[in-house]
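Here the complex is missing a single protein chain, while all its other protein chains stay put.
Chain naming follows the written order as A, B and C, and within any one chain the residues start at number 1.
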Amino acid sequence: MKLHVITTGGTIDKVYFDAKSEYEVGEPQVLEIFRDAHVSFDFSLESVLRKDSLELTDADRQLIRAHIEGCASERILVTHGTDTMVETALALAGIAGKTIVLTGSMQPARFKGSDAVFNIGVAVGAVQSLPPGVYVAMNGRVFDPRRARKNRERNCFEETGSAS
Amino acid sequence: MKLHVITTGGTIDKVYFDAKSEYEVGEPQVLEIFRDAHVSFDFSLESVLRKDSLELTDADRQLIRAHIEGCASERILVTHGTDTMVETALALAGIAGKTIVLTGSMQPARFKGSDAVFNIGVAVGAVQSLPPGVYVAMNGRVFDPRRARKNRERNCFEETGSAS
Amino acid sequence: MKLHVITTGGTIDKVYFDAKSEYEVGEPQVLEIFRDAHVSFDFSLESVLRKDSLELTDADRQLIRAHIEGCASERILVTHGTDTMVETALALAGIAGKTIVLTGSMQPARFKGSDAVFNIGVAVGAVQSLPPGVYVAMNGRVFDPRRARKNRERNCFEETGSAS
Partner (left out) sequence: MKLHVITTGGTIDKVYFDAKSEYEVGEPQVLEIFRDAHVSFDFSLESVLRKDSLELTDADRQLIRAHIEGCASERILVTHGTDTMVETALALAGIAGKTIVLTGSMQPARFKGSDAVFNIGVAVGAVQSLPPGVYVAMNGRVFDPRRARKNRERNCFEETGSAS
């Protein structure tokens, strides 16, 4: 497997800077996760955006899409904020010949007990196992974005009604 | 997805007891990993064995097989020691209608920076994405056990020659 | 040793709430730190304030002082934001018969690799070993607040010139 990773920001990459007493999107955490896990597949990584997903615009989504269409790999992992992950997934529909899995985390990867490592694992397992298409991997499940949403009250992704 | 988890022991479940100054197979760590990750799928769990995988016998493998054949679920995750994971996977060949993924870890799940959480994630992503068959998920890759082995020098799973 | 702990907020107690995408002062982390460390001394705890230390007022410092003067214990641990820790320590000067140690952390206690657990440990070691007075425990050192300051560029506490 040759995996291409695109990072866009979101909670997974948030860090805390005491000097400024702020909380910002930092370096892609997926690299450290891959290193700790001793992954043996080949991968490349592009940090395309560094935003909260609530701040992503249509132009940002077209930029992500262009990077996916332009890369050589057929297996794409996108790390993304959770709030608009489904929206971005829908904006990536119809890219031929590529398996694209979006994931992220509810807690920053730097936190003890964060869901980030597990979620990246699920996405890596799914991206090499599924046929071409766009998927969202959260809470241990691999969703069709046309039938998924983030339930903000329960802070959990869930399945909605049937796909159109 | 309804997932059935079978634990058999191995490094992933090893803990350290200071009172006895020993290192033993403890409770299944996969439960804590699922809880920390806030998984939202249904699952059941059986702790079938608690052994180092080097100590597993043919009878043990038949026991694991019987538990898989006897359970209602079509998605099976087996946690297992790494040394004979491939051997057990081969002993599970030919079970119809079930997707079976074996995983484990090189470092105990209780260790900081262990590969356990990531590996369980990869296995969870793979088990819900793949057609019926037996697979080994280690080092971020999903292997056909007929083409996989543990490289003890590099402490890493790798692909071997073509399947027979 | 009977230890009285007073928490005032600061980075050490900061947590991250994804639902709101904010970063706030949460529950006192010192309790979880004591529990993980299996401390065997008696202690009591008061959560007096929950503020960034840059927001602390003179009235807040008098409130902290009143709580220390009013409690029965002679050993007091104060968790506090780092930016004005020295200022608060100076405002506690002259309380007779009590050993008071202020500490905090540069990274939230919930972060992997945070300095919080170590700093709390240093403060606990110092508070039971030193004569009455006010001290600041940061970066593994126990400072006289009249000769200490936070170096914001280096994000580290350091000794200044001689006490007046």
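A few points about this structure:
What we mean here is this: a residue touches a chain if its C-beta (ideal position, glycine included) is under 8 Å from a C-beta of that chain, and two chains touch if they have at least 3 such contacts.
Everything numeric here is computed off the predicted structure, so don't read it as measured data.
Hidden chain, full complex: it touches shown chains B, C. For the options C:Ile76, C:Ile120 or C:Val134, the residue in contact with the chain missing from this view is C:Ile120. For chain C, the residues in touch with the chain missing from this view are 1, 33-34, 36-41, 106, 113, 115, 117-130, 137, 139-142, 155-158. Seen from chain B, the chain kept out of the figure touches residues 11, 14, 16, 18-19, 21, 23, 52, 54, 82-83, 106-108, 110-113, 152, 155.
Here, only the chains that are shown with their structure count from here on.
Chain B maps onto chain C through a rotation of 180°, based on Cα atoms and reported in steps of 5. Inter-chain spacing, taken between the CA centroids of chain A and chain B, is 25 Å.
With centres defined as mean CA coordinates, chain C is found 45 Å away from chain B. In whole angstrom, the spacing between the mean C-alpha positions of chain A and chain C is 38. Of all residues in chain A, those touching 2 or more other chains are 106, 155, listed in ascending order.
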